[in-house]
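Structure in structure tokens, see below.
The complex appears here without one of its protein chains, the remainder shown in place.
Chain lettering (A and B) follows the sequence in which the chains are written, and residue indices restart at 1 in each chain.
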Amino acid sequence: MTRFSLKHVYESQQFDLELLDIIFKVADEMKNDLLAKPRLYADVLKDKIMASLFYEPSTRTRFSFESAMARLGGSILTTENAKEFSSASKGETLYDSTSVMCGYADLIVMRHNEPGSAKMAAEVSSVPIINAGDGSGQHPTQALLDLYTIKDNFSTIDGLTFAMVGDLKYGRTVRSLSYLLTKYNNIKIYYVSPLVCKMDEDIKDYLTTNNVEWEEAGSLEKVLPLVDCVYMTRIQKERFHNLKDYEKASGKYILDVEKIKLMKQKSIIMHPLPRVDEISQEVDKDPRAQYFNQAVNGLYVRMALLYLLLDR
Amino acid sequence: MTRFSLKHVYESQQFDLELLDIIFKVADEMKNDLLAKPRLYADVLKDKIMASLFYEPSTRTRFSFESAMARLGGSILTTENAKEFSSASKGETLYDSTSVMCGYADLIVMRHNEPGSAKMAAEVSSVPIINAGDGSGQHPTQALLDLYTIKDNFSTIDGLTFAMVGDLKYGRTVRSLSYLLTKYNNIKIYYVSPLVCKMDEDIKDYLTTNNVEWEEAGSLEKVLPLVDCVYMTRIQKERFHNLKDYEKASGKYILDVEKIKLMKQKSIIMHPLPRVDEISQEVDKDPRAQYFNQAVNGLYVRMALLYLLLDR
Partner (left out) sequence: MTRFSLKHVYESQQFDLELLDIIFKVADEMKNDLLAKPRLYADVLKDKIMASLFYEPSTRTRFSFESAMARLGGSILTTENAKEFSSASKGETLYDSTSVMCGYADLIVMRHNEPGSAKMAAEVSSVPIINAGDGSGQHPTQALLDLYTIKDNFSTIDGLTFAMVGDLKYGRTVRSLSYLLTKYNNIKIYYVSPLVCKMDEDIKDYLTTNNVEWEEAGSLEKVLPLVDCVYMTRIQKERFHNLKDYEKASGKYILDVEKIKLMKQKSIIMHPLPRVDEISQEVDKDPRAQYFNQAVNGLYVRMALLYLLLDR
């Protein structure tokens, strides 16, 4: 196997096609092995310790990483509310916290409210840092599992057309995924959102520079028949000045059994979860619905990352 | 061994005598083995992951389950305040949360504020769910360890007389235990409580239908000489309209060294803990006091359950 050159994982831009291939190959292998022989990996990272340092709550993401570590036989130190409960509340800098924590763990998974915090921690840390979401910044492992799920459904990612729907301004998952898609050829992305949460210029510029076609759209119905993958996200009330505007806007971007009839037979529906009502529950039974598969795939992608970063 | 047919544990009504026998036999065996050879079970569930999903705080119950899992060599994912800190606060349904979590763990222990939530989760989940308390609903593993403790003290449960004392309306432990006692013959239960927290009709009807004799009483002193087992519970201030009523009521249901003189020589005193002042501390030294033994027995009963649900 080609040597895995990354030390930390803080943003999607770090990955090239070669790295993505390594990660996905290891994830595939683990997925297959675990189904057949669950004890196969139970000692792989036996002497390693992962610290979950969550300055913001996210049981889902935290459990996904911790489950991955447990499946590989590693130990876990965990905090679900580092901000309120740790010395951060006494005014300690992230620099100091990281310097100390990397003496206690062999790898740190960090969720933080400040964009750029994971990268900053990586600069100080003597052990690998994985960004598990840094405010409105990035969530690179979510982008990896998204891409892995897409790859799992289509023979190749080249040539696919996407719709990213909902809160594109503050949704870090669509930002991170957009970055990753520039690694492939003939990609087209439709950004479908209310005016107040349009995708930021930096991403659109990055796509243009990297030869990815993109287009903004207001109507979900018009875009649905055109895409191979619709990626839904939750629109947050807080983005709107008044409740009426919110209800009008969010109502337009709900995927229900009627709307998915507009989609291609061989297309997929994704969502980073948690959802509120932007995909109705009846859609779950449609074979195109892939959001719960995304969650499961997250486990294997994170197992692969932990293994590649730690087993050296 | 007869095959253990349960997939989930959400309410006391699921258990029949055969299932109870299996659980208690395994618990007995583990209790004896662990005292002699603590490492004997250290690899039994080595490749299994248990998730503690606590939407309400309960360090005691959570530690009991996690200790049981650790003694069997399994891994643990834990959250002590899922409600406030997880995507539940973003409006996600229990249906979605469960669907995702069962991809990360091989078994989920759930404490939730809504009655019926564990059963609902069990309907969705691909992995076993254990109800660790669902609001004013049930707490079936507490009932199991209560029953196990009773069995440990008397040669047989048939023919025993009980007093359940305190907050019978909101105390789910006395509800769950009442259900379980219907499996045995010639049981009599005295329900001793202030008027505002009397046992609900549904339980009393269930007992009548299942040929268990019951009687309501206001005086603890009159009942004490008649019973083999007194099961004390805490009366909560919030149930009363004013503090005076509360103090008057709760004062009547305190077990102290004077009152236990009224009890039979061969009887036992139980409490699900935590206690505040409904049993005075001097009673702890009396050999009839079994409440700390209950806590220890909880460990073995939960080990047995985890083993029976997971080792397949």
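Quick note on the criterion: a contact is a pair of C-beta atoms (placed from the backbone, for glycine too) under 8 Å apart; a residue touches a chain by one contact, two chains touch by 3 or more.
Please read all numbers here as calculations on a predicted model, not as lab measurements.
Set against the missing chain, the residues A:Leu17, A:Leu40, A:Val100 or A:Val257 yield one that touches it, A:Val100. Between the chain not shown and the residues A:Val9, A:Ala51, A:Met164 or A:Ala249, the one that touches is A:Ala51.
Take subunit A: the residues that touch the chain left off the picture are 46-47, 49, 51, 53, 75-82, 84-87, 89-93, 95-97, 99-101, 103-105.
Considering the complete assembly, subunit B touches the hidden chain via residues 38-39, 42, 57-60, 62-64, 66-67, 70-71, 76, 78, 80-81, 234, 273-276, 281, 292, 295-296, 299.
Operating definition for what follows: only the chains that are shown with their structure count from here on.
When the CA atoms of subunit A are superposed on those of subunit B, the rotation angle is 120 degrees to the nearest 5.
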